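I have a structure here, written as structure tokens, and I will follow up with some questions on it.
Apart from one protein chain that is not included, each protein chain of the complex appears where it belongs.
After this line comes subunit A, so read on.
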Amino acid sequence: MNPTLDKFLGGKQGAIGLAVLATLILVVFPLALDAFRLNMVGKYLTYAFVAVGLVLCWGYGGILSLGQGVFFGLGGYCMAMFLKLEASDPESTKIQSTPGIPDFMDWNQITELPLLWQPFHSFGFTLLAVIAVPVILALVIGVAMFKRRVGDVYFSIVTQAIALILTVLIIGQQGLTGGVNGITDLKTLMGWDIRDDSSKLILYFINAFLLFGCILIGRFILASKLGRLLMAMRDKEERVRFSGYDVASFKIFVFCVAAAFSAIGGAMFALQVGFMSPSFVGIVPSIEMVIFAAVGGRMSLLGAVYGALLVNYGKTYFSETFPELWLYLMGGLFIAVVMYFPNGIAGLWESHGRKWLGKLKRQSATPAKPVPVATVPAPNSQPRELESTP
């Protein structure tokens, strides 16, 4: 195989894993689920962007950010601002005392579109801002923290504080941000209605392709020398520093990449769900995002996607059926992951799943006697090599 292609795909096993996930997301879900459920999966997948970013920055780089909601939120708000301006044309807002500005501004006695909002009339600027605003913030945080060697738990606490500060800021600046309700009633993207089922399907696929793009970029980073350096830094930071590397610059880089991924997820969230609010920015959602990555496997880019899907599915299921239990379940899940399977689902797959698959393969290689389903071995039973020899 072409070595560059190989770097993206992660070898044969990586390519198979990617193909399985692609089949699931691009074929199975769209065929099996109705429009409402598919849109829900699309929403879950926007969190997968954050989880994939966390695999890079936490799993490999050892930087535990408990404030990824900040970047998710900033990406989402940038997109929502554009969509809101489009939904607030003078025609549809003529009942307001100042037509042509977003409704929540009118409710807050604002009579003119604030300067901050002006550039979001341009879609090109918006796309740029979706990535640039969170990355610049990540860069500032990264330089301030990593150049001063703030690390480990101190860094995590600072990111928590930033998530809290941003939430308070958004809620406090009601006229500018829509406050606690966020930016709602998003309708069209350059005249294209994003609310009907067919456009939701298209957005679902755009979202999926962007996610795979991020996974491939992640794989490229991990397969490069930079990927090995991240792991080396996580385990022996001093050795890396005294081998002639500016350790801080690598941390800043991977933190910015994770921020950019989260921001793409946030923007796709605003498009698919039709609103953005501070409830996706603060401490709790940021910690939830870490749980997605932890459950899926913090050392596995693909695992993170499964983690985001499963935990969010669980959240929807349980909060529909036993709403008061969900938070406890989530906490228990996180404790269980940390204590019993630190590498998450991907780790379990590596240690048990592959073996099990190997046994299945060996059995299916017996053509004469089809093996009844009931004799499929339990994970801890003896290998059945004798049976598979004719």
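Definition applied: a residue touches a chain if its C-beta (ideal position, glycine included) is under 8 Å from a C-beta of that chain, and two chains touch if they have at least 3 such contacts; residues count from 1.
Quick note on the criterion: contacts and distances are computed from a predicted model.
Can you pick, from "Hydantoinase B/oxoprolinase family protein", "RsbT co-antagonist protein RsbRD N-terminal domain-containing protein", "Nitrogenase molybdenum-iron protein alpha chain" or "Urea transport system ATP-binding protein", the UniProt protein name of the chain not displayed?
"Urea transport system ATP-binding protein"
Which of these, A:Trp58, A:Phe104, A:Phe250 or A:Tyr306, touches the one chain of the complex that we don't see?
Checking each option in A:Trp58, A:Phe104, A:Phe250 or A:Tyr306, the one touching the absent chain turns out to be A:Phe250.
Which of A:Leu18, A:Val50, A:Leu64 or A:Leu229 touches the chain that is not shown?
In the complete complex, the chain left out is touched by residue A:Leu229.
On subunit A, where is the contact patch with the chain that was removed from view?
Given the touch definition above, subunit A has residues 221, 224-226, 228-229, 231-232, 235-236, 238-247, 249-250, 253 touching the missing chain.
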